[in-house]
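Note that one protein chain is taken out, while the other chains of the complex remain in position.
For clarity, chains are labelled A and B in written order, and residue numbers in each chain start from 1.
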Amino acid sequence: MRPKLFVLLMAVVFVASLSVTYEVKAAEPIKLGAILPLADITGDQAAKAMKVAVDEINKSGGLLGRKVELIVVDDEMKPEKGAAAVEKLVTVDKVDVLVGGMSSGVHLGQIPIMKKYEKVTVWIGAASSRCEQAVGADATWYFHLHPWDYQQGASYLEGWTAINKKSPQVKIDKWFNAYEEGAFGTAGFKAGQALYKDWLTPGGKPHLEGESFKSAALGGGDYRTVLRHAQETKPDIFLWTGYDADALPIMEQAKEIGFAPPIFIGSPPGWPATFGKSPLAEAVTLYGMWAPSIKEVSKVSKHFWDAYIKEVKQEPATYFAPLGYTNIYFVADGIKKAKTLDKPALIKALQETKYVSPIGETLTIKPSTIIKNQGFTKQKILQWQKGQQQVIWPFEFSTSQLSYPFPSWQKR
Amino acid sequence: MNVFSKLKQSNYQIAIVSVFLAIILASWKPHVLIEGIQRACLYAVIALPMALILGIVGIINLAHGEYMMLGAYFAYFLNVYTGMDPLLAVFPALLAFFLIGIVSYKAIIKYVLDAPELNQLLLTFGLAMVIEQLANLVWTSRPIKLPLKYVSSSATIGSFTFGTYEFIYVGGAMIVLIGLQLFLKRTNTGQAALAVGQNPRGAKLVGIHVDRTYLFIFSLSIALVGAIGAVFMTRHSIFPLVGAPFTMKSFCLIAMAGIGNLMGILWCSLILGLAENFVLSFRGYAGWADILFFALIVLVIMVRSHQRQVK
Partner (left out) sequence: MRISRYFLYIAILIILLTLPFYTGVYFLNVMDIILIYIALALSWDMLLRSGQISFGVAGLFGVGGYAAVLLNLNTGMNPLISIVMGGLAAGILAWLVGMAVLQLRGMYFAIVTLALAEIFRVIIRNLPDLTGGPEGTVLPSAIFAGNSTKTYWLAIAVAVVSVIASELFRRTRIHFALTSIRNDEIVAKSSGIDVFKYLVFIFVITSAIQGMTGGAYAHIYGFVSPEGSFSVDFTLLPIAMALLGGMHSTWGPVVGAVVLGVVSEFLKLQIPYGHLLVYGLIIVITILFFPQGILGTVGQRLKNRQRLRGSP
């Protein structure tokens, strides 16, 4: 291709892209604008789950007699691209509601833009309370479905207290938290430190120590030093906060140094596909919002599971899949209740909407520390048993009892 | 030469100081010594093939880590479909990635050999991106790890327990380093390659087939790093972006050691691996290990450049 032609072609592409962005679509369908990291499995599965939900809604007649259209924009895990995505969806596609979200870092870049337009936003990402502070108390148009980091911490406290009450032999006094050194891990540790100050355990005040490590997702992957430091403190509970790439290697290296605390908790946002198959996974406790086994105790969850597999031909692997599905249905229920897209009415209707979610609980809206419209506030405590994730707490969803203590490495 | 004049030579001085430090470390913080050496050899064994290409073909291969990632996935699927243990998969990986190296060279790399350094850099950067994204599309970003029993093996001497599996990296680094040295200095092909690396035009004049040498060395490097990927995946989760940090680390190591100094890569890796683990061994200083790591890189590069200028 001659270079002049090449430059000319690029110029044409440039101008054409302008015209594409200027095509204002007909206002007939109800438009939901989703911003997700499509290159990551969480964003990918959330987008697919959203599509499943939208297809179901359209098949049963749509909303308010209109079809629902889902427009998904990739935020590429970059704050500036996430912000540009908001601008595009609001000013070019003229969406009615903004949905989606995953990374807190990206969301921080989006919040100032969202505040400009004050579109009804129902967000399933961003656990960092920095985002809550950035949004502020006046944003009645902002709905946040994902638990904040301090809410996650509080629910774990509640869970362990309940488990200890039911089975007093489960000791919960001495903790060690190994956390990945980035924003995700550090925020979790700091939230834990703040919460543990006011927690009362059978032994009095719980004792929390922690240390950072470099996650395998970012070029690290050697946990032996931090595991050894944990081992030296002889904790009742060891908790690691990192990414799915750390899951099995941490177990392997814990075995290597002979570290088997009574409770071993992993708290990554997702787990590798074959983690359950390893004998080292047995009795690993995990924090999560959802597990595939919930479909055994929840009709909605089973329906979602089957519908997702049917359309996507893959199993949902991360809680962002049912969360994406929840995102769409929650908005749909709110629109149905309000019988209009008019903002104040829609906001009021969403605040009163109760949606039974495939996550395994009913989604209702209550204020959190700063914002008025918070959805899920609790996480669950689960445990890997015989290769499956079983729910241990909350007890009304539990599918199994806690296996305690963590079996020694020789017994596997 | 008697003992005293030997002592005056700086190489021996450094060697004695190192042994002394190693003994201190062994008694004070033995895990730092062992795990530092193990990690160092991981970095070294990944960096050596990249140094080979840089020294002889003269290209910085920014897609280096991506080939390792492909090697890891190769070993994984070999295990899934044939049950082959990843450590055995090293051999088919060597073969497969030698072929992949040939294809990469003929299809892409050959064309930028005469281009300015930066073009080569950009090309391999684009190549890295393409490989990463293809892997992401095909295998998704979800990490994969084979559960293998022997990875957690450890040994106990008295009351001191230490991990033994990662010594495989030490073994690997030794094999690759010694193998490459023998190859380059003792075989005809290797000597030809050295000649080409030093002076391509001169080599051509004496009848060495430069292009074929480049092809062979490049493919050898890709074969090695693909095979290393197979070993890597036994101990690490793999995902499309897993190789990128190691490309950068390898690049830093090569700059530290100096182009063409394969042995130096091992020493520099040891310095970095031991320093990293040393800092980590102090509670509360984990965040500073990175700074020491990069500061050492800067320091060694500056010292060596000063040495070169003084000479």
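The definition used in the following text is that a contact is a pair of C-beta atoms (placed from the backbone, for glycine too) under 8 Å apart; a residue touches a chain by one contact, two chains touch by 3 or more.
Being a predicted model, the structure only gives us computed values, none of them experimental.
The omitted chain makes contact with just one of the residues B:Ile108, B:Met174 or B:Val210: B:Ile108. Taking the complete complex into account, A:Ala84 is the one of A:Leu32, A:Ala46, A:Leu63 or A:Ala84 that touches the chain left out. Taking the complete complex into account, A:Glu181 is the one of A:Glu181, A:Glu282 or A:Asp333 that touches the chain left out.
Only one of the listed residues, B:Val130, B:Ala155, B:Ile175 or B:Met263, touches the absent chain: B:Val130. Of the residues in chain B, those that touch the hidden partner chain are 60, 108, 111-112, 115-116, 118-119, 121-123, 125-130, 132-134, 137, 248, 251-252, 255-256, 259, 287-288, 290-291, 294-295, 297-298, 301-302, 305-306, 309.
Residues touching the missing chain, restricted to chain A, are 1-4, 6-7, 10, 13-14, 17-18, 20-22, 38-39, 44, 72-74, 76, 78-81, 83-84, 87-88, 91-92, 105, 108-109, 111-113, 115-116, 128, 130, 133-134, 181-183, 185-187 (touch as defined at the top).
Here is the rule we go by: only the chains that are shown with their structure count from here on.
For this pair, chain A with chain B, the centres built from the Cα atoms lie 37 Å apart. Interface of chain B with chain A (complex): residues 31, 35, 39, 136, 140-147, 151-154, 161, 163, 165, 235-237, 239, 241-242, 244-246, 249, 277, 280-281, 283-284, 286-287, 289-290. Across the interface of their complex, chain B is touched by residues 39-41, 44, 181, 211-214, 216-219, 221-222, 224-226, 228-229, 243-249, 252-253, 255-258, 270, 272-275, 277-280, 317, 409 of chain A.
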